[in-house]
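A single protein chain has been omitted from the complex, and every remaining protein chain is retained in its original position.
Naming follows writing order (A and B), and every chain is counted from residue 1.
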Amino acid sequence: MTAARPLNLHPDRLFPSDPTQRAIARRLYAEVAGLPIVSPHGHTDPAWWAVDAPFANATELLLVPDHYVFRMLYSQGIDLDALGIPRADGSRAQVDPREAWRLFARHYHLFRGTPSALWLDHVFHEVFGLRERLCADSADRYYDAITDALQTAPFRPRALFERFNIEVIATTESPLDPLAHHQAIRDSGWRGRVVTAYRPDPVIDPEHEQFAQSLERFGEITGENVYDWDGYLRAHRQRRAFFASMGATSTDHGHPTCATADLPPDQARALFTRVVTGKADAADAELFRAQMLTEMAAMSLDDGLVMQIHPGCFRNHNRALFERYGRDRGADIPLRTDYVHGLKPLLDRFGNEPRFRLVLFTLDESTYSRELAPLAGHWPCLYLGPAWWFHDSPEGMWRFREQTLGTAGFYNTVGFNDDTRAFLSIPARHDVARRIDCAVLAKLVAEHRLEEDEAAEVARDLAYRLPKEAYRL
Amino acid sequence: MTAARPLNLHPDRLFPSDPTQRAIARRLYAEVAGLPIVSPHGHTDPAWWAVDAPFANATELLLVPDHYVFRMLYSQGIDLDALGIPRADGSRAQVDPREAWRLFARHYHLFRGTPSALWLDHVFHEVFGLRERLCADSADRYYDAITDALQTAPFRPRALFERFNIEVIATTESPLDPLAHHQAIRDSGWRGRVVTAYRPDPVIDPEHEQFAQSLERFGEITGENVYDWDGYLRAHRQRRAFFASMGATSTDHGHPTCATADLPPDQARALFTRVVTGKADAADAELFRAQMLTEMAAMSLDDGLVMQIHPGCFRNHNRALFERYGRDRGADIPLRTDYVHGLKPLLDRFGNEPRFRLVLFTLDESTYSRELAPLAGHWPCLYLGPAWWFHDSPEGMWRFREQTLGTAGFYNTVGFNDDTRAFLSIPARHDVARRIDCAVLAKLVAEHRLEEDEAAEVARDLAYRLPKEAYRL
Partner (left out) sequence: MTAARPLNLHPDRLFPSDPTQRAIARRLYAEVAGLPIVSPHGHTDPAWWAVDAPFANATELLLVPDHYVFRMLYSQGIDLDALGIPRADGSRAQVDPREAWRLFARHYHLFRGTPSALWLDHVFHEVFGLRERLCADSADRYYDAITDALQTAPFRPRALFERFNIEVIATTESPLDPLAHHQAIRDSGWRGRVVTAYRPDPVIDPEHEQFAQSLERFGEITGENVYDWDGYLRAHRQRRAFFASMGATSTDHGHPTCATADLPPDQARALFTRVVTGKADAADAELFRAQMLTEMAAMSLDDGLVMQIHPGCFRNHNRALFERYGRDRGADIPLRTDYVHGLKPLLDRFGNEPRFRLVLFTLDESTYSRELAPLAGHWPCLYLGPAWWFHDSPEGMWRFREQTLGTAGFYNTVGFNDDTRAFLSIPARHDVARRIDCAVLAKLVAEHRLEEDEAAEVARDLAYRLPKEAYRL
């Protein structure tokens, strides 16, 4: 066990080392470093701000909810039980959270060069004031320092929200969610702005493991006959209206592909009947998801909710792990995605509508220059979401900009989404995104493709104006 | 409305900012900056040089014909009518071209970082001598300066051709084109070298919207019975010979895929019969295009025309826009392309023939390192065309070189094609290509992978020798 070395958070981190570019990047970053955080898409838990209870300890806060972290540990042979990850049945192995933390600390070298290390070191340094690196030797000191801090007032969720300078954050809820936490936040008089987003996958995807129960509950909660096509669509309209009344400005759709369909009404109705009577095969399920994206777009024309599609993930690739631990356990793997054919039915129906707005994400970087930038550089409704999930590393963000800039420019993109469940990492993630955008712009300025005053305007737009405008926040 | 800021065109633009690399890039660029332009593939209008009439105004010259520009404006909600883009029926909205120009100017920030901005700023600065940036404030001054200049002798098409130091330019014509403009250029005694290229898509693609009429006209113009397989092939040979007599050294094929076929004669004949009797389904249409690529290759063996394939575009992705405005309106989207299986029938037939030469292009960058460089690095007939269309940005050109160099080297590539309809941008585009190639080479020299004398030779080859040799110009 070696003594821990100093933890540094260099003010020039992520900027190019070329002195010309670095100097420009510094100046651009100075323009955006202090802007409020707009977080239009993510998976934080509204209960944090509704209840404002302290987080339990370092392990529960930073390790257990972060599948970026425990997937890497699992990939090197570390048992999820030993980290205290909950099982599908709700049980958990009897694990001392301090021991889980030590296990994590001993393997922290695995994260070298990864975005997780960037985010975690930022949290350690900036949020908790730690000044030694995490390693086996410092594990206990880390655990104690973090766990102790969490019991104090400045580390309660609302206090952190304010300290992080978050202007608005969107969570993501199922149509079945009563949004009680959002209501409680509103009722509390606290001024933090937390809005929801409409994520109807469980009542739209016939292959979702909880589709049948979700549909039943969807009927109960709306009072509609959701086994009838018209009633089912009315139920969506009703819940979307309720979500909008609770601040939602967007919907989100996490389908395995980005296929859309625009069936004649009688075919759509017949398809729906097969789906709700359990007669749908895999092709029907895919077609139903596809049709529902177009139905959602139709509703967006009416209620103005900005539509988001996050497609192309093979969920739960590890069958044994899924059976034991359930969803979202780091076993999701990207798939090739075809946006050109997939989106055409929806786009031919609504793509030229001035009020309609659709933000696209991808896990397939080969589509950046081939499909997404050309689509967004033509269709008025389309905007590109930022580098997503497996691609939110500094390198991934560079690729996103370098591969979309030529055809889509900066102004068909929507700035940054953190898309995270890890609340404390939000400032770190936005900081990384701002630094990389400034670095990209600095290179353009240094190579005389953009004047610095233009770059500064773009930097501010990407950090603040575009996400607010794109998401109508 | 803010006052316009200065427009700079920095002599080191597009060179790396690292001082070592920049110094090398400068020296390499000095070797190629003054070389004549060889433009072996593009879509300029030969009427310009046949008639030598002045261009009408800034909008007609720079905005209306440039789908790179108006697609970006359309993507941000600007109506094509407001820009004066012609409709499919030949009509145009009543638009004051000055108003269209102002609309463009107000949105010029959308192009920040895009190749269009690079090209346009080059044209503004170098061709028209403008020294303030285009913006809402300067829009009228721009419009007047450009429009006034166009009425003067130095801005007539032939004068610009000479000023641009164009040694030879190839246009692209359908087999149905009588090449009257090319004849007029020859007859005029003007010494500019303008050649044609044989682009038979309208008489080869059964799914082209004008296939039936084109085929009928193909028969009239050749005197062959083009509804008979042998007559149809003879008609091609006849027109190719005529095109060659008018200076053509190449053919070009813009198919949705790069599929080729090598059918036995009786099957080819039967397929042709289905095509010309309107009995071909989509698979037949695809197979016919595939077979015709191999037939074109067979003819190239005889007449020596260099073959080009520009595959992989979903044309007219926006149905409503296509119905209203027709083709080439910025709604074309790249597709995944499979060269390995697609080209095999043609290559197995002719790929080892010493006289045969086939230049490949792609809109699917994932094929650079996986398919195109390995194919070009083996087959004697194959050469790689430069980064094309959606990929002709500086970043796209870097990716092309970095992803093809290892396997194909520099000498299985053909230098630059501008592929443009925008005449005034030609020097800008060649300049960008030369600068990027010099930057790529400078990096290799600075990292001690190439000696500077070798790099200088490669730079000259890419800028001048290779395109001339590859296209037999």
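Structure notes:
Simple rule for what comes next: a residue touches a chain if its C-beta (ideal position, glycine included) is under 8 Å from a C-beta of that chain, and two chains touch if they have at least 3 such contacts.
This structure is a prediction, so every number in the text was calculated from the model and none was measured.
Screening A:Arg131, A:Arg163, A:Arg336 or A:Arg355 against the full complex identifies A:Arg336 as the residue touching the chain left out.
The omitted chain makes contact with just one of the residues A:His317, A:Arg355 or A:Arg472: A:His317. Counting over the whole complex, subunit A has residues 5, 8, 10, 12-18, 71-72, 74-77, 109-115, 117-118, 133, 314, 317-321, 330-336, 363-366, 390-396 touching the chain that is not drawn. With the whole complex as reference, residues 18, 20-21, 338, 340-341, 344, 347-348, 351-352, 354, 366, 369-371, 373-380, 382, 402-403, 405-412, 443-444, 446-451, 453-454, 457-458 of subunit B touch the missing chain.
Basically, only the chains that are shown with their structure count from here on.
Between the two copies, subunit A and subunit B, the C-alpha superposition involves a rotation of 120 degrees in steps of 5. If you average the CA atoms of subunit A and of subunit B, the two centres end up 40 Å from each other.
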